[in-house]
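What follows is a single structure, and I will ask about it in a moment.
All protein chains but one are shown at their positions in the complex.
Our next item is subunit A:
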Amino acid sequence: MTVMTEVGTLIGRSVRHTARSVDATIVAIVLPVMILLTFVYVLGGAIDTGTDYLTYVVPGIVVLCAAHGSAMTATSVNHDLTTGMVDRIRSLPVVGASLLVGHVVAGVLRNLVSTAVVIAVAVLLGFRPAASPLDWVLTTGLLALFMAAFGAIAAAWGLFVRGPEAAGALAFVLLFLPYVSSAFVPPETMPAVLRGFAAHQPTTPVVETLRALLLGGAESSPAVPAVLWCAGLLVAGVAAAGALFRRRTS
């Protein structure tokens, strides 16, 4: 039980950080909304997906928001490492990795809130999801798993790099990952190389599964690859973060 208190205390700390760093939270919400508006009203008119473009693009924007938001964990972990907070925690009778768990879990909570805001904006613009309550629960679960996976990878990245600038760079990588997927345009329109990448990267099955959960057609969705991708990335991220945590602190 003491471990739960430790983790809970550190989650509380990270949640307070988020609530107080208003600028970071605004970026996490405003950026996806701006991208949503750009795609729907600037580019969308010229993109033919065979459906209403707003309806097509919202699941993609949600995943982009989740990926980008998860990357912020890299900066907070790196900050703790370079400012001595990690050493202070490690000299306490506390499981050192509680700090990483706190960051990742708080990141998931933060990202669930910002994606909810993005979905709300999409509804205001005319997005009409056809999801049942169960679909919403599954959507939340899949997004939380996706956010935890990318959060763990971000934590590992934050432990790997030297400074905050390099830690922040992950946000751009994760921001662009959804572009080469089915998030904004059907991958069939891409050159063969990119199409191959889009078909074999995690955001494509996650976007497709969300699309099916929110808009119907769940029975044919790639839910299994989506969950396997996220679970695999979560395991890899946790393993990498654990190894790097030991390396950077000995």
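As a convention for this text, a contact is a pair of C-beta atoms (placed from the backbone, for glycine too) under 8 Å apart; a residue touches a chain by one contact, two chains touch by 3 or more; residues count from 1.
Simple rule for what comes next: contacts and distances are computed from a predicted model.
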For the chain that's not shown, choose its UniProt protein name out of "ABC-2 type transport system ATP-binding protein", "Rod shape-determining protein MreD", "NADH-quinone oxidoreductase subunit C" or "ATP synthase subunit b".
-> "ABC-2 type transport system ATP-binding protein"
Given the contact definition stated above, which residue among A:Ser21, A:Thr140 or A:Ser221 touches the chain not shown here?
-> A:Ser21
Touching the left-out chain: which of A:Leu36, A:Val57, A:Met72 or A:Ile89?
-> A:Ile89
Determine and list the subunit A residues touching the chain excluded from the picture.
-> 2, 5-6, 9-10, 12-13, 16-17, 20-21, 83-85, 87-94, 249-250
